[in-house]
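With one protein chain withheld, the remaining protein chains of the complex are depicted in position.
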């Protein structure tokens, strides 16, 4: 991952959020407070603003770190600090000026660890972790198997998507949805859904057009 | 009019109000504040309570006066003082122990005068006066022509009913409906409608069953 | 109808039970339906009494206390009180120095308070009445019942109360009330209709995105119905409407009341206040004092009213005087 790819990834995520914020908000309305799409939209609009002004020489890690800081400053809610801290930790772990597949997988693992440390959620708690963890695991496996970024990110996107869908039958144990107890069952977690968008965006920008 | 007829008249009015309070309230909702039926229902329930406890020797005038006082004490709104003062003035004017047709007509004229003095409304202002005035005028004519109470009160009831219906095309100039200006047109005045009930009740109790 | 009540018939009594429990500093006579200062009567002090239909809380019960009303007479919901209540209030709070009624200009209120004044006069008690009629939505002409009394009631009760507290005579108290009323204009906009408990359904239909412009506090229909617009435009128009009927010029000071009608949350009222302040600033009018909140409500109606009182040093000084009531409290 280099500067351009990091920027492209964040822009593609911003575009996906812009396009699907209503869906995210509706998922959140069902088991949360109905603002997840609005929150991320506000955050990624600010990230887009940041990217527009960015030094083209900035290493990819600093792109992610600064995007994470922007999310923390703009999103609020649970998802802002979680995504923000994840991106910040990932960015900090990413070597400059370019990172290979294994570097990227490790950096995103570092991001996930930060997210989990802050939020305290494990896989199965019906949160973004349920999409994030399998996506990172898929990246790690693919890196280990020597896959290209295109192949690896496609696998990660699939895994994130499957993880998001797998939250449907779960009972939430973290975040606002946990107040619902068993009534959180049969709803897809909004944060896991936006995580799937994040990894789909990575796959998208990693494929030649 | 004697004690029994006065009591019967008020009871018949109370029954009519109880039966038709919703209609009165709906008329008031259209051009007022939607409480005319509720107001009169509360007032006539109290009048019924008064009648239950009344000295059987009380002259008819005192029955009306005390009923008027009860309405003033219980109804509130515009209609309470107006009907209450009208009944009080009529009762005061009624000779004891019995009143003939002319006495009754004159007493109700006194009641109407008190009502108009208090409220300041003239015929055509779209108020209870529009039903009250023609009813009293009909009674006076009938008394002059030597009609029986049965005949006279039937004519008065008809006149009151016609007067109430005649408020429909009028623009209100008194009371809450006057705020509406031209938009008060095409609605029947609730107070005129309840006045029609009052005179219909008089006709009802004046007819042999 | 969704309301936190027991039965429509018992709303007033049950509310009074709550007020009695919540405010030990007030005396609540549930039988007579009078709320009055516990320390009344105060010898030598003019007794300031108001009242009106319920459903406008905190008006009037929430304005009883030192520096404001001596007693309030709450009627049934949206129905004026009966003269017996005012007479009971007089006998509870009359300190022998005269009685002043503050009456909102509605036929029912005017008739019931004037019967009460007549009956009091028969007992040798002279009553003066301040009539509040500030709502510019109604044309004040011989063809109407005249302007309705709305938000200015708060200002009138406050300044009369302050003057009465200082031992002023009844004529003086009534005349400052008349002055405050004459200096005040109000206008209201409803986003939804109020539901009277006994009626069980909203007083009028307000479909989709429509609003009632110039509504009365009993849900009396307003000047017109129109689509809801952004607050900035709507408030600009409300300010225009109030000023069109006012004698305010650049350099003048006002007391401003942005009042919620009951169902509108505080953050919207602040937002409206911000727009009001901006529009008045453009015209060089200074808001010297203000209230933002629910003061003269209309049950659960959503919407707001704006009251502007042209303020002179005397009115401001009386406005600032200490007050200790459930709804207004400063020292």
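Order as written gives the chain letters A, B and C; numbering starts at 1 within each chain.
In this section, contacts are C-beta pairs under 8 Å (C-beta built on N, C-alpha and C of every residue); 3 or more make two chains touch, one makes a residue touch a chain.
Please read all numbers here as calculations on a predicted model, not as lab measurements.
Visitor: Omitted chain: which shown chains does it touch?
Guide: A, C
Visitor: Looking at the full complex, which residue from C:183, C:272 or C:318 touches the chain that isn't shown here?
Guide: C:272
Visitor: Which of C:49, C:69, C:254 or C:292 sits in contact with the chain that's absent?
Guide: With C:49, C:69, C:254 or C:292 as choices, the missing chain is touched by C:292.
Visitor: Spell out the interface residues on chain C facing the chain that's missing from view.
Guide: Touch set of chain C with respect to the missing chain: 2-7, 11, 14-15, 17-22, 54-55, 57-58, 62, 191-192, 209, 211, 228, 230-232, 234-235, 262-275, 277-278, 287, 290, 292, 294, 297, 299-300, 302-304, 329-331.
Visitor: Where does chain A touch the missing chain, residue by residue?
Guide: 25, 29, 32-35, 38-39, 42, 72-82, 85, 118-119, 171, 173-176, 178-181, 183
Following the convention adopted for this analysis, only the chains that are shown with their structure count from here on.
Visitor: Taking each chain's centre as the mean of its CA atoms, how far is chain A from chain C in angstrom?
Guide: Once rounded, the distance between the two centres reads 55 Å.
Visitor: Taking the mean of the CA coordinates per chain, how far is chain B from chain C in Å?
Guide: Going by mean C-alpha positions, chain B sits 32 Å from chain C.
Visitor: In whole angstrom, what separates the CA-based centres of chain A and chain B?
Guide: 76
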